[in-house]
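Apart from one protein chain that is not included, each protein chain of the complex appears where it belongs.
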Amino acid sequence: MKRLLLLAALLAGAARPAWAVPDEYVQIERGRALATAGDCIACHTPGGRPSFSGGRAIETPFGVIRSANLTPDAETGIGAWSADDFYRAMHQGRRPDGTHLYPAFPYPYYTKVTRADTDAIYAFLRTLPPVRNPVDRNALPFPFDIRASLIAWNAINFTPGEWQPDPARSAEYNRGAYLVDGLGHCGACHTPMNLIGGSKDSEYLQGNQIQSWIAPNITGDQLVGLGSWSVDDIVEYLRTGRNAKTQATGPMGEVIEASTSHMPDADLRAIAAYLKERGAAGPTAPAPLAADDARMTAGRSIFTDTCKACHVEAGTGIPFLFPSLAGSQNVQQTDPTTLIRVVVSGTKAAQTGAAPTGPAMPALGWRLGDDQVAAVLTYIRNSWGNRAPPVSAGDVASVRKSVARASGTPN
Amino acid sequence: MALSTRRRLLAGSALFGVAAAFPAAARTIAGAMPWNPNEAYPPSPVLPGRYLFFRPEEAAAVDALVARLVPNDELGPGAKEAGVTTFIDRQLAGPYGGHDWLYMQGPFPANPLPSQGLQSPVVPRDGYRQGLAALAEYCRSTYSGKVFADLPPAEQDKVLTGLEKGEVKIKDGRAFFDLLLANTMEGFFSDPIYGGNRDMVGWKLVGFPGTRYDYRDVMAKPNQPYTLPPVAIGGQPAWGNR
Partner (left out) sequence: MVRRLPPKDVVIVGLGWTGSILALELARAGLEVVALERGPWRDTATDFNIGTTPDELRYSIRHELFLRPRQETVTMRNTPDQLALPIRRWGSFLPGNGVGGAGVHWNGQTWRFLPNDFKIRSNTIARYGDKALPDGNHIQDWPVTYEELEPYYDRFEYVAGISGKAGNLKGATQPGGNPFEGARAREYPTKPLTQGYAQDLFTKAATERGLHPFPRPSANISEPYTNPYGCRMAPCTFCGFCERFGCANYSKSSPQTCVLPALMREPLFEARTECEVTKVNLSGDGKHATGVTYVDSQGQEWEQPGELVILCAFSFFNVRLMLLSGIGQPYDRDRDEGVVGRNYAYQSAGGSTAFFENVNFNPFAAAGSLGAAVDDYNSDNFDHTNLGFVGGASITCAYTNGRPILYRPVPPGTPTWGSAWKRAVKDNYQKVTSVGAQGSVMSYRDCFLDLDPTYKDPLGRPLLRMTFDYKNNERKLSDWMSDRCDEIIRAMGAKTTQKTPIRGPWSVIPYQTTHNTGGAIMGDDPKTSALNRYLQSWDVPNVFVMGASAFPQNAGYNPTGTVGALTYWALDAIRDRYLKSPGPLVQA
């Protein structure tokens, strides 16, 4: 606890000038905390290999990219980079030799990080044991392997610039904004993308489909966003992987396990305050389906026979264990991709020290056909006050194909 | 019936560097609870069709036998309609049929104590093959060349009663009867995915709701008739099309 308080104090001092001594203890601790907030480890560490040594395959709409080795190995890592080089990479998306980095590395968000903070992260990275891991950084197919094409991409999607606080807002709001809009790069998943893979700024944080999951709307929208969550709900979720209403899973579960569950409480509160205060935007709720619609009656039967043993008849689940479906933003996202894959493939909730159970939804794709999955999801999306578009068998079939590909197991 | 396959577990985390002495053939789990998407081990559904074990005359005999053990009557379909012959056939074709999971090492003394339970080296497949052959032989010699399936129901019942009591003297007759009756009950009341209890007729007979898994509503209102239809691993008609 004391350690987190110290970190909070250190992190609060984000506006200080660059430290002269890169291996100083306080600087390194600050850098580690910042790297945790940025969740660098998630992309830069392949499974079973040393942390930050790179080579993890990142799926992009244009092909697979492998992440860089961030350990201070001179040949295969960033051992030869200076603090200026590191800042330039974060701020402009450029390497020391001037070539462009792909925005799979979310520099459009990291550009907001202050120089003092990038110096701290740099100091931390330099303390890692150097790992020799030559990564093929040019695996994208033609023409995407031409890095110069990013000049045009940047012109459309990228405005460099450190983050500026809003003097009309509280310190906590500004801290939250800095974390969310910058290092946290939440928008990289939670904002819809345009055709060339850039974030649609006009729909910032309004939700997005990524790797066959839905990163939901995290504006204050009542239906599909965080409108019904309190600040405490958000903080609990980020710290422990669950709250009374739901469990984190999928890619967000990993973010919580590797990043937010290790962040100081004050930062989690700041993130929550920012998200709650910055406003709401979301779709219009459709009219709910009639209860005697054939999909609803079939869905209700399936729900009674196989879902309510955990999610209970009223859809309210069990607090801190089985997500509530009633009033759930995940259930009411316009795009039902997450719901479909959770039913078909199952999923496991995040596991943290505070909440080790990580309850798992069993895979039911073997048991339910496409029409049945569509029916039961249509039912839960239109019951207990929920309002969301029905799900079709075709929706289910296409998600089924994509998740089977992902895991190699047909279901 | 398909065996559930062995788990293929993820290797444990981050133990590079000590490969030399590491028990590579052990499934080592450390650092996290293993979990994989899409991983489930349902039984392979039995599809009706040609028999995998029974010869045609054997299947005909079993059909006739089970039709008397659980007859089709005013209470509803019987074992034959329920697909019990198919059920038994698939069971015999799988590991149950060979007692694959049981301890089958000898010696097999001639006179075990009744309290010592199953002590025969005869596995269910052989039990049926031999038992059905012996029964056919008995019927042919007792009923002028007719086999069990040809007999009128009352006579069939007489043969079955005789088998059950040991009065119909065929080799291992009582053991064969016990096996057949046990498998018939299994086939009549097990989940339809195994080929029997077609349309859940066995469950409907007694009022067993199947796999529904949540009866808090029943506990909240005790001593009330239960009216929801049964549901199986494969669902129920109210689930609509697949």
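Just so it is clear, A and B label the chains in written order, and each chain counts residues from 1 on its own.
As a convention for this text, contacts are C-beta pairs under 8 Å (C-beta built on N, C-alpha and C of every residue); 3 or more make two chains touch, one makes a residue touch a chain.
All values reported here derive from a predicted model rather than from experimental measurement.
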- Query: Taking the entire complex into account, which one of B:27, B:171 or B:242 touches the absent chain?
  - Reply: B:27
- Item | Option touching the unshown chain, where B:51, B:148, B:189 or B:239 are the choices | B:189
- Query: Of the residues in chain A, which ones touch the absent chain?
  - Reply: 306, 309-310, 318-322, 346, 348, 351, 353-364, 366-367
- Can you list, in ascending order, the chain B residues touching the missing chain? 1, 4, 6-7, 9, 12, 18, 21-23, 25-36, 39-43, 68-71, 73, 75, 78, 96, 99-105, 107, 109, 112-119, 157, 160, 164, 181, 184-186, 189-191, 194, 202-203, 205-216, 218-220, 222-226, 233
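Quick note on the criterion: only the chains that are shown with their structure count from here on.
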- Item | chain B partner contacts - residues on chain A that touch it in the complex | 48-49, 294, 297-298, 301-302, 304-306, 308-309, 313, 341, 344-348, 351, 358, 360, 362-372, 375, 403-404, 406-407, 409, 411
- Over in the complex, which chain B residues touch chain A? Could you list them? 11, 13-14, 16, 32-33, 35-40, 42, 211-214, 217, 228, 231, 233-236, 238-242
